[in-house]
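All protein chains of the complex are present and in place, except for one that has been dropped.
Chain lettering (A, B and C) follows the sequence in which the chains are written, and residue indices restart at 1 in each chain.
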Amino acid sequence: MKINILAFGVTREIFGSGEISLEMTNDATISNLKYLLEQQYPRLKQLSSYMLAVNNEYALPGDTIHERDEIAIIPPVSGG
Amino acid sequence: MKINILAFGVTREIFGSGEISLEMTNDATISNLKYLLEQQYPRLKQLSSYMLAVNNEYALPGDTIHERDEIAIIPPVSGG
Amino acid sequence: MNTQILLSAQTLDIQSCINWIMSPESGGIDVFIGTVRNATKGKKVLKLDFEAYEPMAISEMNKIAAQAFERWPVQKILIHHRTGLLQVGEVPVVIAVSAAHRDAAFDACRYIIDTLKQTVPIWKKESFEDGDVWVAAHP
Partner (left out) sequence: MNTQILLSAQTLDIQSCINWIMSPESGGIDVFIGTVRNATKGKKVLKLDFEAYEPMAISEMNKIAAQAFERWPVQKILIHHRTGLLQVGEVPVVIAVSAAHRDAAFDACRYIIDTLKQTVPIWKKESFEDGDVWVAAHP
C-alpha cells in the first residue's frame, strides 16, 4: 500500500516537503515505518526525539498502519 | 496620655465609631491596650482574632505606645 | 518602576493592568482575577462591601511585592484592589506578575494573593437576603 506522511517543523525541512509518500506492506507497523524513514532520511536520527501520529493520535511502535490512515511525523513540540 | 484608635469592619461596628479615644499611662503596651479595649468592648473577645497596628505596622503585645502614634484595631482581614 | 499598587473605588481596568505588565523582556505573565461570586456556602450573595485601612493596606501590599521580588526572579508586579460596593460578577482584585520564565510568575502570583488575604487590612461584608456578615470576623 502507498502511505502519505505529513511533516511539520524541522521534519518538513528534512523531507524537503510537507508531505511524502512511501510504499509499505499491508501489515506494516509504526516501528517499520520509523525504520524506513530513518533509512531514507538519516538526519531524523539527529533529532532529540520524534513521534508518529495516526489519525490525530500519538501512535505506539506496535500499532499497525492501514491504508488511508492520516499519518504525521511529530518532531519535538515547542508551542506555548 | 490620650490615644486615639482607628477601627474598621466589624470593630467599627463594635465601637459604634470609626475612631475612639482612651486615656492610658505613658509606658502603656499593646497588651495593656488590648486589656482596656476588651474591658470596655467585651464583644471583641468573640472575634476569631484581632491585631493592633501602630503607625501602619502590625504591633507585638510588648510594644510600647507613644503619644501621637497612629493606632488601629485590625479585625480578621478578608480582602482579595 | 516595576511595582504598581492601587486601591480604588472605581472599576478595575483589567486590560490596562495587562498593558502595564507586558514587556519585551518577559516570557510569561500570570494574572489572577478575583470576582464576586453569586453564592457563599450555598447562600445567595447580593453584593459585597469592601473597606480598607488605606495607608496600611498600601504599605502591606508593597511589602508583599517586595517579598515576592526577593523570592522569585520576576520582572514586574501589579496589585489592584477595589474598595466600596461591588455587585456579583465585579472584580475586587487583580494581581499580575511577569517573569522571563513562567514558573516564577505562577509561584509569585499565587504567593501574593495568598498573603494578601492574610495580611492586608481590607475587610469585606457580604450581604445576603437575611442580613450582612463581616467575612471571617467570627469563628
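Here, contacts are C-beta pairs under 8 Å (C-beta built on N, C-alpha and C of every residue); 3 or more make two chains touch, one makes a residue touch a chain.
Here the structure is a predicted model, which is why all the values come from computation and not from measurement.
Within the entire complex, contacts from the absent chain reach the displayed chains A, C. Among the residues C:Ile29, C:Ile79, C:Ile122 or C:Ala136, only C:Ile29 touches the chain that is left out of the figure.
Within the entire complex, the positions of subunit C that touch the omitted partner chain are 14-15, 18, 22-39, 88-89, 98, 100, 102, 105-106, 109-110, 113. Where subunit A meets the missing chain, the touching residues are 6, 8-10, 12-13, 46-48, 53, 56-58, 72, 74-80.
Methods note: only the chains that are shown with their structure count from here on.
Contact counts per chain pair peak at B-C.
One simple way to say how far apart two chains are is to compare their mean CA positions; for subunit B and subunit C this gives 26 Å.
One finds 48 Å separating the Cα centroids of subunit A and subunit C.
Multi-chain contact residues of subunit B, defined as those touching 2 or more other chains: none present. The set of subunit C residues that touch two or more partner chains is empty.
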